[in-house]
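Can you read through this structure? Questions will come right after.
One protein chain is absent from this view; the other protein chains keep their places.
Chain naming follows the written order as A and B, and within any one chain the residues start at number 1.
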Amino acid sequence: MAYLELAALKKVYGKDIEAVKSFNLKVDKEEFIVFLGPSGCGKSTIMRMIAGLESVTEGNILLEGESIIDYQPKDRGISMIFQSYAVWPHMTVYDNVAYALKLRKISKEQIDKTVKEVAKISDIYQYLNRYPNNLSGGQRQRVAVARAIAIKPKLFLMDEPLSNLDAKLRVSMRTDLKRIHQELKTTSIFVTHDQSEALSLADRIVVMNHGYIEQIGTPNEIYHDSESMFVAKFIGSPPSNFLTVKVKEREDKIFVIHSDFELEVKNKYKKALKNKYINKEIILAVRPENFTINKKGILKVKCNIIEPQGSHVVINIFVGGEEIKVVSNILTLKTNEEIDLGFSEKIAFFDIETEKRIR
Amino acid sequence: MEKNKKGTVKSVFKSPYMFLVPALLFYTFFWLLPVSLSLIESFTSIDGGFSLENFKMMFDDPLFGEAFRNTLIFAVISLFLQFIFALMFALLINRNFKGSKWFLFIMLIPMAIPPSAVGILWNTGLVESGWINSLLSVTGLQNLIELLGIAEGPIIWKEASGLQAVFMIILIDTWTVLPSVMIILLAGLQNFNEEYSEAARIFGANRFQALKDIVIPIIKPTIITALLLRIISGLQVWLISVMIFGFNNVPFLLERIVFYTDQVRLGVYSYKLSVTYSVFVVAVVSITAYIFIKLTKGKDWSGTSE
Partner (left out) sequence: MNSAGKKTLFYLAITFIAFAVIIPMMYLINISISSAIEVNDFPKRVLPVLSHDLSIEWDDESSYYIISRKSFSGEYEELTYSSKFDKIETYLITYLNISKTEEEIEEDFIVARNTGDIIYLNYNKDIFNNFGKFFKVFDGASAALVNSIQAAAITILLSMSIGGSIGYALARTKIKGKDAISLGSLVVRMFPAVSISVPMAVLLVKFGMYDTMLGLAIIYSIPNIGLTAWITRSIFMSVNPEFEEASLVFGASKIQTFKKITFPLVLPAFAASSMYAFITAWNDTAVSLLLTNNNETLALLIYKSMGGSASIHYAASGAILLILPALAFTFLLKNYINKMWG
């Protein structure tokens, strides 16, 4: 039995705005799940349904095997961090953390103990008597974390908690969140549209688009084994390159043909292509780092633009009129230099119609 | 030399404080002058020397005590009623239910009715064959009233007196000014970050606790503004009383002022008396406002400095 189960969850706003369309997910205890997707894809809506702030149109939410959709938010044993932190401005940091405990009618001494404990964990001990308006964004963020962990929730929801922080703080905060998760092991769901956040935090990532799940998987699976063109495009920076190619069969060998090159398909995809796609167009997807340069390549191209990134360079190249981006650690490449481009083993094919992976 | 002088003159005119000069002149002539004048007038006798006889004359007004009492009762009770109802309606409208725009539209109507029209409106209701008795009779409530022995036959509203009349005026006033209180609270609620109360509800508060512990304390500055304005104008009630019950029947402090200025023509005596009443009202308003601010003042959490 899963710890948290979202079963065919659906949300319709008004008459016909389908924010979430049949959402299925099983979360194990102590897992850290990240919802990743573009703006407006329904991430917040799902979180709010789990928290009880939004009614469920259809489907069910089971926590420890028990349906919670008829419970008030306060009775669900869930805590949440909001994008705006929602740290109450009229209470001191101490009272912010203690409020939930007071409502639970816990003794004063116990509250004091808990508040101080979580304040230490989230590193706000010295600010306990301040009002939130006298704290920086990062400090407020920590107060929100302290408040959320103080009640020892069954489930910890975070809706883009880091998006209001500056870039540097965001990175350090995310390390802190990961540390806190490893310490407390609270089952967590984290929403973001920042892929690097998702990749670095998640046990599993749920990639969403238009209220659908595109793919569920570990960060590695999502990145290296993208199930759809949407995921391949959404994850990775720069994202995956797409080239339209035609499948041909010659003397029992399978080739994909592009105006500028031909590539023999040798690996596991050979069979799949042969079965369904002979003489059809498909999409060849290659991540920028999965090219080879000057190592027995299959086409000669000119480096169009070179963007140095310190540890590596991003090269823009035209292949048959389409621009692709290639990442290389050869830092000495020059604009207009001719290179010998090849593909590594890690390439993927997508159906041009369904945009799904061909396996 | 010439040029230099011109430069400084020009810079005086260019100073941003020039923007305040019209206001300064205006308030000196049309506010400070009359206010000081009335202070002087109220503390001097007719022959010009300092004296408290005007105040003695005011306290000797047989209706002074009742006017004072009525004014305070009116201000406090109407404030309380209006706050509760305005908050309730503002919360309702803020829920953005279907038709909430229309509801808001309707609720704002009384705000747009000039007070003397309000007087007419309720006069047409309170006369014996007026619409209030019509409504009671059509809905069958009249029968209920007679059955319960509250009244025999149609109620003659305009014969109400004392506190009963004050309460009637409170209800009419509440009907009239509720929207203006509500609209300020609504503005406060609309600027209120909904996530604050959602957070409270997730962390264990029910709707009422979230309202009491989170929403109201956070929008408190707005509430205080609304209520302060209300209590100030609540202390200035007179028009409805006069339009419905006439002068001298349900006295209020301002009703006394208008009475002595407009109705009695005792020359300098009635002028002195109304000036004294004016000064007294200003004192009552200031003291009440001061007490109100003191009472509602909590810890200051809005500061951005330590």
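Basically, contacts are C-beta pairs under 8 Å (C-beta built on N, C-alpha and C of every residue); 3 or more make two chains touch, one makes a residue touch a chain.
Just so it is clear, the structure is predicted and the values come from calculations on it, not from any experiment.
Enquirer: Omitted chain: which shown chains does it touch?
Expert: Counted over the whole complex, the chain not pictured touches B.
Enquirer: Going by the contact rule already stated, which one of B:Gly119, B:Gly204 or B:Pro251 would touch the omitted chain in the full complex?
Expert: B:Gly119
Enquirer: Consider the whole complex, including the chain that is not shown, and state which of B:Phe89, B:Trp157, B:Tyr196 or B:Trp301 touches that chain.
Expert: If we include the chain that is not displayed, B:Phe89 is the one touching it.
Enquirer: Which residue numbers on chain B touch the omitted chain?
Expert: Listed in rising order, the touching residues are 16-17, 19-20, 22-23, 26-27, 30-31, 33-35, 37-38, 41, 89, 92, 97, 99, 103, 105-117, 119-125, 127, 129-131, 133-135, 137-138, 175, 183, 187, 190-191, 229, 232, 235-236, 238-239, 243, 254, 257-258, 261-262, 271, 274-275, 278-279, 281-282, 285-286, 289.
In this text, only the chains that are shown with their structure count from here on.
Enquirer: In angstrom, rounded to a whole number, how far apart do the mean CA points of chain A and chain B lie?
Expert: One centre to the other, that is 56 Å.
Enquirer: Applying the document's contact rule, which stretches of chain A touch chain B when the two form their complex?
Expert: 51-53, 72-74, 76, 78-80, 82-84, 86, 88-91, 99-100, 103-104, 131-134, 147, 151
Enquirer: Where on chain B does chain A make contact in their complex?
Expert: Residues of chain B touching chain A: 193, 195-196, 198-206, 209, 213-214, 217-218, 220, 298-299, 301-306.
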